[in-house]
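A single protein chain has been omitted from the complex, and every remaining protein chain is retained in its original position.
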Amino acid sequence: MPRTTASAQAAKPPVSGPAPDTGGRRLPRTLHPVAWWIWALALATAVSRTNNPLLLFLVLAVLGYVITMRRTEAPWARGFKYYLYLALTVVTIRVTFRAVFATGITPRDHFLFSLPHIPTPDWYAGIQLGGPVSLEALLSAATDGLRLACMLCCIGAANTLANPKRALRVLPGALYELGVAVTVSLSVAPQLVQSVQRVHRAKRLRAGRSKGLRALRGIIVPVLEDALERSLRLAAAMDSRGYGRAGTATRRSRRLTGALMLLGMCGLCAGAYGLLDATAPKLLGLPAMGAGAVLCFAGLRLGGRRITRTSYRPDPWRFAEWAVAGCGVLSAVLLFANVGFNAAELNPSIYPLSWPTLPLVPAAAILLAGTAGFLAPPPAAPTRAALPPQRTEEPK
Amino acid sequence: MSGNRFVRAVARTAAALGLTVAAFAATAAPAGAAPQPMGQCTTTSGVVLAVDFSHWGGPVYRSCGTTPTTGYELLNQGGWATTGTGHDGPAFICRIGYSGYQGGKQYPTPQQDDCVLTPPASAYWSYWHANPGQNTWEYSQLGAMLYKPKPGSVDLWIFGGTNVEGTEGKPTVTPGQLRANNTQPTGGPAPKDTRTAAPLPPNVNTGPRPENPPPTGPPMTTTPSSPTAPQNPSASASPSESASPTPSAPPPSSSGPAVAAPGPQVVEAAPAADAKHDAGSYLPAVATGALVLLIGAAAVYAAKRRRRTE
């Protein structure tokens, strides 16, 4: 690119990603990662409010829609299916546990099948193993698991839609060590998978045992050594390239930052406890939370001041970011507001068995969150290599 | 070939399942427990169930059931109904309702507790027993489904904060106030079917005749002087039974002073039909399914278009 245009572009705030002319349509760009995270966390919060299976399925559909519409071709954007597997596992585990650790069957239940009952001693009578299993028990376990699964999928959606490394940039400079750790793990984790495959294949060359603990060791030891060395090299590379330069920090200000952060975190924890546990003294709730937040903020500001960084092509925060974050937050607010619908509809009882209703306001709120699918600008089209890369496929 | 095998396998499974169902039905079907009019509970037979609604300004309801039974069955017959939590299942009593109180509305209401997770220790239904002949409450060490009340004992549920030692949130009524205290059953036998309680024959109840089913109107109390009774601070020296000890139907006023104890009034809860259960409509589910399909189709279409334009 000619240098003249480069300096001309530098005058106005540059936008990340290529911005080819799309002929009147919105310019493709990547949305600010924090906007996606706010959206996803808000939706997860909304999900935590309900175990109505209809609403939960609606949430899954909305997640799927937004991801299909707005994910990129980057490696991290291909991981949503693993979150779906994880979600399925959660539901399965929940249902299995409910069947095995029977919670009892009521006379009105729809009996399904009976597992062999394992008697427990009297002093342990609180837990029963086996026994009759009812349709209601399995359904209630499934909806309960589905709720957790939906929350997992929300986090998965955030990870799929937002570039994790760009998201890390908003991390305050005071959390330098955390930043290194997360970056290293983000980079080394995929390589770990590759080296497991490589070592596993190499094992055949030695014709060692392929089963048992010692075989496992034959894989784990080389892989971990490899991963450890890679992590150290990456951390060294980050350090030599100036990550976490202290700027003007003194030892005293660094200690002060640490103390503020620690106190603030304690305050936040105590506040959360106070808010969630109704028996805790009232003083512990909001005041402690507020004080903790203030302390944390002060610590981050103080610590952030010592590290000066700039941002190349910063992700701008524009209307699309407000819209995406806003529609997520609004849906959570609507679900918690209890206005226009009966709170009982959010948690329909399975006992006695009845069809769940679809409360209109929460359903609309979830669909509202789905508008992020077109509120966000389309992602930048990937510049593909002319030939698929063979280098990564080649066994090393 | 393989299709045939599949069909056979399904048939076998179905048969096995059917057998299991049959076996279960054979063993579990005989319902030993049944709701009874209060008069059927004596010092040695039947179990008195009492539920304290005073947290919501209601009375203490009491009713009677036969043994053998479980605390859960006792609480789910004769118009009583409970709701468990989503997390722990039906065995954890989260809500209790009686068809004769507020039209069968269950407490705490969904606004007060969504009954998804285990309720907090500061606001839950605690479970108490009084063994036959004893006048002290004992905090239940077992859940409602596991506890089997002894004949002549009293079960009580009270909402609030209760610690395990039983020093806080103790019931305000005594077991004696709740017992029928008759040695012989009085009144007629109870209707067998818990779901469709037949109208009670006249003059069989110790208390005034309850409305059955009573979806409307205030529940009848054993004392016409109920508004004043709780105000009376004098702990009556009388054994303070709410029900008359005499087998005959006494005038309601006779038991008036009996509930003059501090605390909520005690009210008979006669066996009643369950609140009507509506299985609801399947239309919302169908509508949601259609909506989900629509969103999915939109996503697939958008993805295809995107791939084409690239």
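Chains: A and B, in written order; residue numbering restarts at 1 for each.
The rule is simple: a contact is a pair of C-beta atoms (placed from the backbone, for glycine too) under 8 Å apart; a residue touches a chain by one contact, two chains touch by 3 or more.
Just so it is clear, contacts and distances are computed from a predicted model.
**Student:** Considering the UniProt annotation of the chain absent from this complex, which name among "Heme lyase CcmF/NrfE family subunit", "Electron transfer flavoprotein subunit beta", "Cobalt ABC transporter ATP-binding protein" or "ATP synthase subunit a" applies?
**Tutor:** Choosing among "Heme lyase CcmF/NrfE family subunit", "Electron transfer flavoprotein subunit beta", "Cobalt ABC transporter ATP-binding protein" or "ATP synthase subunit a", the correct UniProt name is "Cobalt ABC transporter ATP-binding protein".
**Student:** Considering the entire complex, write down the shown chains that touch the omitted one.
**Tutor:** Within the full complex, the chain not displayed touches A.
**Student:** Among A:183, A:257 or A:331, which residue is in touch with the absent chain?
**Tutor:** A:183
**Student:** From the list A:84, A:199 or A:256, pick the residue that touches the absent chain.
**Tutor:** Missing-chain contact among the listed residues: A:199.
**Student:** Could you please point out the chain A residues that touch the chain left off the display?
**Tutor:** 1, 3, 6-7, 9-11, 14, 17-18, 74-75, 163, 165, 183, 187, 191, 198-199, 201-208, 210, 217-219, 221-222, 225-226, 230, 232-246, 308-314, 380, 382-383, 385, 388-396
Here, only the chains that are shown with their structure count from here on.
**Student:** Which residues of chain B touch chain A in the complex?
**Tutor:** 17, 20-21, 23-25, 28, 31, 72-73, 76, 83-84, 86-92, 109-111, 114-116, 120-123, 142-143, 145-146, 161, 277-282, 284-285, 287-289, 291-292, 295-296, 298-300, 302-303, 306, 310
**Student:** Name, in rising order, each residue of chain A that touches chain B in their complex.
**Tutor:** 51, 54, 57-58, 60-62, 64-65, 68-69, 98, 103-104, 106-109, 111, 113-114, 125-126, 128, 132, 136-137, 140-141, 143-144, 277-279, 338, 342-344, 346-347, 349-358, 363, 370, 373, 378, 381
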